[in-house]
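With one protein chain removed, the remaining protein chains of the complex are shown where they sit.
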Amino acid sequence: MPLILAARWLTMSRDDWGRAVDARFWLLQTFNGLSYGALLFLLGSGLSLIFGVMRIVNLAHGAYFLLGGYVALSVIWSTGSWALALPAAALAVAVVGLLMERLFLRPLGFDPLRQVLLTVGFAFLFQQGALDIWGGDNMDITPPAALTRSVLVGGLYLPVYRIFMIGLAVVIGLALWVAMEKTRMGAAVRATVDDAQMARGVGIDTSRISMLIFALGSALAALGGVIGGAFLGVYPGLDFQILPIAFAVVIIGGMGSLTGAAIGALVVGLADNFGKALFPEVSYFTLYAPMALLLAVKPTGLFGRE
Amino acid sequence: MTVSFISNRRNLLAVLAVLILVCVVTPYTGPFLTLLVTRALVFAILAMSLDILLGFTGLASLGQAAYLGVGAYLTAILATRYQFGLGWSFWVVVVLGALAGAATAGLFGLIAIRASGVYFLMITLALGQCVWGLAYRWNSLTGGDNGLNLPGRPTFGIAMTSDLNWFYLVFGFFAASLGILYLLVLSPFGRSLEGIREQEVRMRILGYNTWLHKYIAFVIAGGFGGLAGVLWATTNGHVSPEDVVLTTSVDALLMVVLGGSGTLVGGAIGSAVVVFLREYLSTRVPWWQYALGSVYVLTILYLPGGLMSIPALLSQWRARERGAATLAAPPQ
Partner (left out) sequence: MSNRAGTIIGAALAASVGLIGLGATTAAAEELRIGFLAPMTGPFAQVGKDMVNGFEMYLDETKSNFGGAAVKFIVEDEQAKPPVSVLKAEKLIRQDQVHMFVGGVLASTGYALAPVSTREKTVYIPSIPAADDLTQRDSSKYPYLIRTGWSSSQPVHPFGQWACEQGYKRIAVIAADYAFGYETVGGFQKSFEDCGGKIIQKIWPPLGTIDFGPFIPTIKQDADAIFTLMVGPMSLQFPKQLAQAGNTKPVIGGGTSYDEFSLPFMGDEVIGHVSPLQYSAALDTPKNAAFVKAYRAKYGKVPSYFSESNYTTAQLIDDVMKKTGGKWPGPEQFVATMAGLKVDAVRGPVSFDEFRNPVQNIYIKKVEKKKMFGYDKDELWNTVIKTYPAVGQFWTYGKDAFLKQPVYSRDFPPCKYCE
């Protein structure tokens, strides 16, 4: 891959260079990368938390994302309110996640491989169920008109929706951080992530924490799905399309770390964006090859704990 | 469960009997089912290669489809670009495919073996995706998303265009692979792999180079994956990036767990069940995806040893029912 990058760099035409050093181009791409990263943060933070607390690799996470989008569509069709769809979808999927954790993952005990495979089995079931309930059309979530405009800032057209995405991710990220760092519940969660046995030793109810975190993680994924639904669409196949990217976020940032998820989301969002803009031919490499190499050097990710 | 299961003489005879049964009965089931069984056999080779990693070395990989892809694309490229592999040269392609799979595993292993558990899962996923990305984007070599059409099955003395002949050949490869892997598992090397699976630290203390052992197992698994790829391409006559998507690797892993990891034949049984559910049930009912998903979920929940553990569980249950002390060897 380095050879390909070098070759591309050397053969860039003058206009490619001209474009590349155009400040507006860089600004716009950075902004795009940030907004994509914001969405990925919603998706990845849940995955990271679930792994951190329960050591479960939730391969149904993409399905939760998509399910969030579908539930939101149903809410919008029946009530006409987009604002209502956000909490409704998050809540509905949180319940689904809770049930899955309680009824199916908990009885397995600590067996990472089988837990992973169980989540895959569910992902398949979700896929078919979603197809039967909502059909297979490529659908779209329409946010309120106020969010669909673009503002002109310094000669650049910035879609308000992307600004909203960044804003929402920041707010949620801060809320999560405050909850983790400043509340007792958060301390209990952090203790469980660090050392579950010790946590139980000091009287923390780790099984309740697990339940809470799984529900929270699912809710975050669903929220991502509702937000992403206006931006990526809602269609069968999106679940498995978005899953490897969610894993890229969590792997690069480190599993179990909220800060890691944020950094990972930023890195993936920007790298994917710039990779596609500058080197579209090898765009899949700009995501997976660095991921593999990073894992080779630091198997727990940038901020991972183990 | 593993070596004790395999070295049990009765189980060996049972497996042999089933093999003979499959070989003899299949041609009578009709041309479509023969084709289905052929595909199941090819996938069984892939599943067994994964079982070496999972069941015997304790490494769960989500990237096994990569080696299938390498073998398959090599076969297709040689056949379409160089007209190579259409006659006796097919056997050379078989060797090349296995070597290509092993070489790829050799490369990937350098990156992956350092990790274990979930991280190993993630790295192999990423590496598998890299191969998929290549198959997809390297248009000039792989035909991109259109894929490559092979000119036809090879003819060396016997025409392989006959599905029946091809079935026998694939069966031969499957039986040979099973035999080789069986010997591998029983060998001292195989035993040390199991030792690593159980207690890696202790093995290291005893002076074993555990990294090298794992690496070699990884390469061997890759080699058999490549072989499966050659057979896959020739069975279908067509290769496309769809053959190396993530779900193929996931399927392979599920097949092993479904059948029973650490039993070698478990992978073959898992392959038969999955292929049957996917390809046969889908011609009968529209809700086959629910059936497949449910089978996965139920097996994982209630049959930790996979389908292969059913007889042992049955006898345990029966022994308990009788109230007598169980005489059967412990299943795990």
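Residue numbering begins at 1 within each chain, and the chains themselves are lettered A and B in the order written.
We adopt the following convention: contacts are C-beta pairs under 8 Å (C-beta built on N, C-alpha and C of every residue); 3 or more make two chains touch, one makes a residue touch a chain.
The model shown is predicted, which means the values in this text are computed figures rather than measured ones.
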Which listed residue, A:F104, A:W177 or A:F231, touches the chain dropped from view? A:F231
Missing-chain contact, candidates B:Q83, B:N146 or B:S187, resolves to B:N146
Where does chain A touch the missing chain, residue by residue? 15, 19, 24-25, 28-29, 32-33, 35-36, 128, 131, 135-140, 142, 148-150, 152, 157, 159, 161-162, 231-233, 235-238, 241, 272-277, 280, 283-284
Could you list which residues of chain B touch the chain missing from the display? 10-11, 13-15, 17-18, 21-22, 25-26, 28-33, 35-36, 39, 137, 139, 144-147, 149, 152, 161, 232, 236-238, 240, 242-243, 279-280, 282-283, 286, 289, 310-312, 314-315, 327-328
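The rule is simple: only the chains that are shown with their structure count from here on.
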Report the inter-centroid distance (CA atoms only) between chain A and chain B in whole Å. 32
Provide the residue numbers of chain A that touch chain B in the complex, in ascending order. 51, 55, 57, 59, 104, 107-108, 111-114, 116-118, 120-122, 124-125, 127-129, 240, 243-244, 247-248, 251, 255, 281-285, 288-289, 291-293, 295-296, 299-300
Interfacial residue positions of chain B with respect to chain A in the complex: 54, 60, 110-112, 114-115, 117-119, 121-123, 125-127, 129-130, 132-133, 136-137, 246-247, 250, 253-254, 257, 287, 289-290, 292-294, 296-297, 300-301, 304
